[in-house]
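Left out: one protein chain. Kept in place: all the others.
A, B and C are the chain letters, set down in written order, and residue numbers restart from 1 in every chain.
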């Protein structure tokens, strides 16, 4: 077993409930059992490139288990291999990996733990190939990482989205309305599917099952005709119709303009109103899904992840990431893990269970 | 004391947590102590005009105290004096009050309890002037009714909005972002002020205090400059700049198109990004604020309201509505109550307290 | 595929969040796809013995997904093979299975779905051996069923217990107190372990790891000595000291007297105070852990369970129960499933992760 004297931790990509639980469960035992110095890199890989970091004390990593966000900060634009640099002619994307490596070397680390999504895992892979002692800890709200059954953050996002649907049911029912809820999931429909199933949504639209506008309209209208007081439509951010490209254009607007709210949710709402005449309201949950305290499930999973990540480091398994398989957390080579996205299989039990209770996928 | 043999209840206007608690606290004692028949008018005044109603059993009004929405349904377009009627030449607004009165008379009622907002209270007033036995119970999420200190629904909306701000703080902090939250309040800023204060928002923008764009930009930038990791801006739906009419135009879009999400929140987000270069994200809480189970505060207030409304009926005080004054619920003539809106006094203790802890109102 | 024309559902044993979600996901597709008559047996096997049941309508099983408890009622004392019967000489336990079978036959059922814990699964096994078309759906708050990775109800109980620990931390810290929380788990420590880990408890006492009083005292005192403002001790109902049988006696009191609150939690509190002089407070969560709305995780799992249970019936796999393996719900013979209890392996990842972050198990 390798002894760890100096380790560093960073959090990359979008934030997600459970990051602090991972930090704590790496740092606490490293301090207690190895007497290790634990360094917090600030704002993800951005901080590694720019040399921003601080030593973490035991106190810094205590009492953070239940906190959302990340005490280290994070950044979406911190890929060292494609790093935005201010130049006389404007912002230019450059390969700044050597700066990151220099800082890594300066810190004289036995291991660096990078907690992040697919992008972060790619960077972990590259630096590992260069011989740096990187360990990956996967996180994603969207639950779309291929080599782990579930990642922390997903259950918390599900909890927020389901609570929102629960709330909307009462007001939808009072007004005989169609309520459209747009949830996260650009490429994978796990949140829409999970929250839709848990919240009892009548229609669930996900990227993996392209929908037909008419099927949606008919389903909603049929419910109304048969005396249903309301319908709930749960739409993943990346849901797309089988019969038209309108959405793509709409989404482009939002991509280039992050404060623009409209998107597929708004479009679905608008078209349902036009086609059926039913009163429709749209809610976009957005960043609410990332915020707040992690659920117990996520706190536990995150703690197991951190614990196993530390163990991988003591075994010298660099270039590995932790992964949940069934009820066990194991280590897998990052290289295998980043091959593909984990999307919702259209014939998965979850989809079939949803269909069985009467949910339409608009297909 | 007047004995009540037949009474009816309706809920009008936008739904709001606590409506069912009022229904229960009128219906249960009416049944238990007077053996009264209690009739539920469906979908507000729309149901009175169209003669849609049903008898309520003790079971119907049991177990509903904690439910959001309204078991009777409601409608925003049910003013009998300006009622939308389908005619050969399209939808036409007509005075259908005589149809409402006919149905009222057919039901042979000792009292009709109308639970609703300002619009509903106006209708109560008109029918009372015509000699009908109407009692008003005020409700409004926005808390903007002049003749009651607080109405039920407000505390629940506050609770949703504050929880949202709590959530957004963690994700804002992780990313060094400015988070803009748009909450309800078209004419009065009570929700924005309350939730902003309770959630520790850095900037609160309300209709009563027109804001200056530059003041907002400077405040947010100054916080960032001094190392603040993030700023929270809580904006009432009806907030407006002192220096420009842009918002009004934006809002018109939403008014005519109910599924359109953008509005003042989006505008504030866009302009902050442009002016300061800070990363900004926008969340519009919308219908989440109406939904879900009422808070204990609202359940209690709603129960006291229903209880007093029934008492007013036994005293023959028709044309009255219930009202909270300090810790007591009393009856006041509806006519006095509908005179004016209850907006936030710019020098109220709440505003001063918010300023004292460092909140900017952009003025 | 077997067509199901008449099916029945019952819920046995202690209630648990998610029961209604299972009922719904069996009944809805049975009605929609087979046009089946769905009969609800009341109060578990008690209702089967006594012939109490009612037909369920589509409406009865709609809108119940998020409700805790069970719309069918349940009973702890309904084993048909050991049924309490009132006789002239008092209550006598008799074999009433033939009465249950008679009622089963009268109902002319294609399948009977029994949702319950270990006791219920034993009864399912016995009736299946007699040729009755029983399908089992396992539920247990305690998570102690051997043949399924997790059962619904556990995540909800965890959520309540973790929230309670979160709450107690603030008050413990304000007063420099030791807070003892007793949670459910008579034979298995899953809730104590999960909630203790998720809530950041300092000491976790579970039945699987007998604890030493002195180790607990020393740990708590050492924390206080090093400036820790408080300690949280999370105790499973069935935790027991390695060095003494005192607890057993205390627990007997509660067993015979269900309203008696004191138990291992109180004992731990008392002894810590005596031994360390630290101010200690005890909270027993009790029935709070069973109540309330199921978490999204439990709603989804319960829905998948119901869905698969129905499929097992269409395949004629009677004597089977549903079971979670990894991410899949499968069918397993009940006979295999009831062999043993699923207790916490003392060297499981969960225990090791807890130890790694500094938790003491008092051993």
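Simple rule for what comes next: a contact is a pair of C-beta atoms (placed from the backbone, for glycine too) under 8 Å apart; a residue touches a chain by one contact, two chains touch by 3 or more.
Keep in mind the model is a prediction, meaning the values are calculated, not measured.
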{"item": "Visible chains that the absent chain touches, using the contact criterion stated earlier", "value": "B, C"}
{"item": "Among C:228, C:292 or C:333, residue touching the chain not depicted", "value": "C:292"}
{"item": "Residue among C:111, C:168 or C:220 touching the omitted chain", "value": "C:168"}
{"item": "Which residue of C:29, C:68, C:117 or C:200 touches the chain not shown here", "value": "C:68"}
{"item": "Chain C residues that touch the omitted chain in the full complex", "value": "11, 14-15, 17, 19, 43, 67-70, 73-76, 160, 163-164, 166-171, 173-176, 179-180, 229, 257-262, 266, 269-270, 273, 279-284, 286-288, 290-292"}
{"item": "Residue ranges of chain B at the interface with the undisplayed chain", "value": "24-25, 28-29, 32-33, 63, 65-66, 149-150, 155, 158-159, 161-162, 166, 194-195, 197-200, 293, 295-297, 299-300, 303-304, 306-308, 310, 325-329, 349-350, 352-354, 356-358"}
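Operating definition for what follows: only the chains that are shown with their structure count from here on.
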{"item": "Rounded Å distance between chain B and chain C, as computed from the means of their C-alpha atoms", "value": "41"}
{"item": "Separation of chain A from chain C, taking each centre as the mean of its C-alpha atoms, in whole Å", "value": "31"}
{"item": "Junction residues of chain A - those touching two or more other chains", "value": "166"}
